[in-house]
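Remarks on the structure that follows.
The block that comes next holds chain A.
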Amino acid sequence: MKPRFEAIAWRAMRYSGILLIPLAWFHVYLQDVIVGVHAIDINYVAVRLANTGWVVYNFLLLAFAFAHGMYGLRQVSFDFVRSERGRRNVSILLLVLWLVISLIGAIALIGGARPELITH
Partner candidate 1 sequence: MVQHHQHEVVIVGAGGAGLMAALYASRSADTAVLSKLYPTRSHTGAAQGGIGAALGNLEEDHADWHTFDTVKGSDYLGDQDAIEYMCTQAVPVVYELEHMGLPFSRNPDGTIAQRRFGGHTNNETKKPVMRSCYAADRTGHMILQTLYQQCIKNKVNFYDEFHVLDLLMRDGVVNGVVAVELATGDLHVFHAKSVVFATGGHGRVWEVTSNAYAYTGDGVAIAMRRGLPAQDLEFFQFHPTGIFKMGILITEGVRGEGGILVNDQGERFMERYAPTVKDLASRDVVSRSIFLEVKEGRGINGGRYVHLDMRPETVNKYAELDGRTGPDGKPLIVTGEQLLSKVPDIVDFARTYLGVDPIKELMPIQPTAHYAMGGIPTNFHTQVLADAKGAVVPGFFAAGEVACVSVHGANRLGTNSLLDLVVFGKEAGIKAAEYAKGADYKPLDEDPTAFTREQLDRLLAGKGGEKIVTIAEEMKMKMMDDVGVFRTAEGMHSAAEKMRELRSRYLNVSVDDHGRRFNTDLLNAWELGCLLDVALVTAVSAEARPESRGAHAREDFPQRDDANWLKHSLAWLDGDQVKLDYKPVTITKHQPMERVY
Partner candidate 2 sequence: MLVYLKIFRYNPEAGRSTPSFDTYNIEAQPTDRVLDLLEHVKGHVDGTLSFRRSCAHGVCGSDAMRINGRNMLACKVLVKDVGNEITVEPILGLPVLKDMIVDMEPFFDSYKAVMPYLVNDEVPADGKERLQSPEQRERFDDTTKCIMCAACTTSCPVYWADDQYVGPAAIVNAHRFIFDSRDQAGGERLKILSDHGGVFRCRTAFNCTEACPREIHVTQAIAEVKQAITG
């Protein structure tokens, strides 16, 4: 049932957004402001990804932010793609992108950083 989907997505957009305030803001404040890119390197990442708490946190962030963002992009693109067919294609494309990129992110999260592979 397509219509049902739009309605659920509308609510999901709002709830996920609210959830993202603590999740995304804390992440951004911590990494970009408090720690800062100059203090971040692969070892820093490795330490963090060894901690289950941080992995779960990053999982949540990945799941919610990315789903929220991709659905938002779908809405934006529907403004410009008006045919039923075009919209189906866009939806499929975004769905695939979402799955693939999420998968890549998820594998990396579980696998953790592998600084030992650096050869120089």
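Candidate selection criterion: all candidates are chains of the complex that A comes from, given by their letters.
The criterion applied here is as follows: contacts are C-beta pairs under 8 Å (C-beta built on N, C-alpha and C of every residue); 3 or more make two chains touch, one makes a residue touch a chain; residues count from 1.
Quick caveat: nothing in here was measured; it's all calculated off a predicted structure.
A.B. asks: For chain A in this complex, which listed candidate touches it: 1 or 2?
C.D. replies: Of the listed options 1 or 2, chain A touches just 2.
A.B. asks: Considering only the defined contacts, which chain A positions touch candidate 2 in the complex?
C.D. replies: Within the complex, chain A touches candidate 2 at residues 2-4, 6-11, 75, 78-80, 82, 84, 87.
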